[in-house]
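For this depiction, one protein chain was excluded, whereas all remaining protein chains were kept in their positions.
On to subunit A.
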């Protein structure tokens, strides 16, 4: 572990001893070195263990050195900072490694052919084939789910924030909370029970319905928060001009919060895009291209990934396709997030002079 030298300062009561600027890096480097030493000496094979030892050494070392040199209060400040950094790294490392391994394994078969062809004439264990049918299915199912859930969700939120009083709004809030907690498989089973009652075959729109159930509460919640952020003064300013309430909501409240609402909808789309369980139950999956979401089994990206993995029979080609499809899915979700951020920035209330 490294130590930091400090020159003694004059008798000023305002100027205490300070660790130099580079000390956190030095402590971090020192703790990593010591952790590697301990790891090698103790014969610990897992790099995760090395990392955790380094993290503990860093936090403890920071506190010890800072309290010795700077005093208790500064040491507390530094330990809080070091905790934040350690927590940040612990969160980022798995994420980065996940994206890294998906990219590395996914790019193997990811090309234009892969994106524009289906699995129609390719056995799951053979190389070749693609995910066009799955992309098409995902886009249609998620698109239809959004068309159903987004308007209902936004309107519900408008009711709750602008009109809701008393028991009805409290009940709706409660049920929205309950809906947020519905496991996706339960939403799938609910639609499946309806399908069985009417004796229907699996089709894409059934999956959309289940996804809409999952999406709705998320849209309601995020829209509600955004509407609450609109200052009441704006509503009053509009009402005082003699503008009816519905027009105030439409022309003042919604435009002010539209950026945030869109972001919320985009994020909820990102959330349902990765849902597998209800799609597995209701849409079944299909190796052929089926562009009609209202009739016949369809594929979807998460389902494709699962089925490639499950039907691979140890074939490397199927694993490669599953990884490439995962990469496509992650890229799609990331793209949605970027679009959401773009819209939020574009629509944010302007302050420029």
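Quick note on the criterion: a contact is a pair of C-beta atoms (placed from the backbone, for glycine too) under 8 Å apart; a residue touches a chain by one contact, two chains touch by 3 or more; residues count from 1.
What we mean here is this: contacts and distances are computed from a predicted model.
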{"item": "Identity of the absent chain, which is to be given by its UniProt protein name, from \"Quinol oxidase subunit 2\", \"Tripartite tricarboxylate transporter permease\", \"Transglutaminase-like domain-containing protein\" or \"Phosphate transport system ATP-binding protein\"", "value": "\"Phosphate transport system ATP-binding protein\""}
{"item": "Option touching the unshown chain, where A:234, A:289 or A:330 are the choices", "value": "A:234"}
{"item": "Omitted-chain contact residue, chosen from A:44, A:79 or A:243", "value": "A:243"}
{"item": "Touching residues on subunit A - with respect to the absent chain", "value": "165, 231, 233-244, 247-248, 251-252, 255-256, 349-353"}
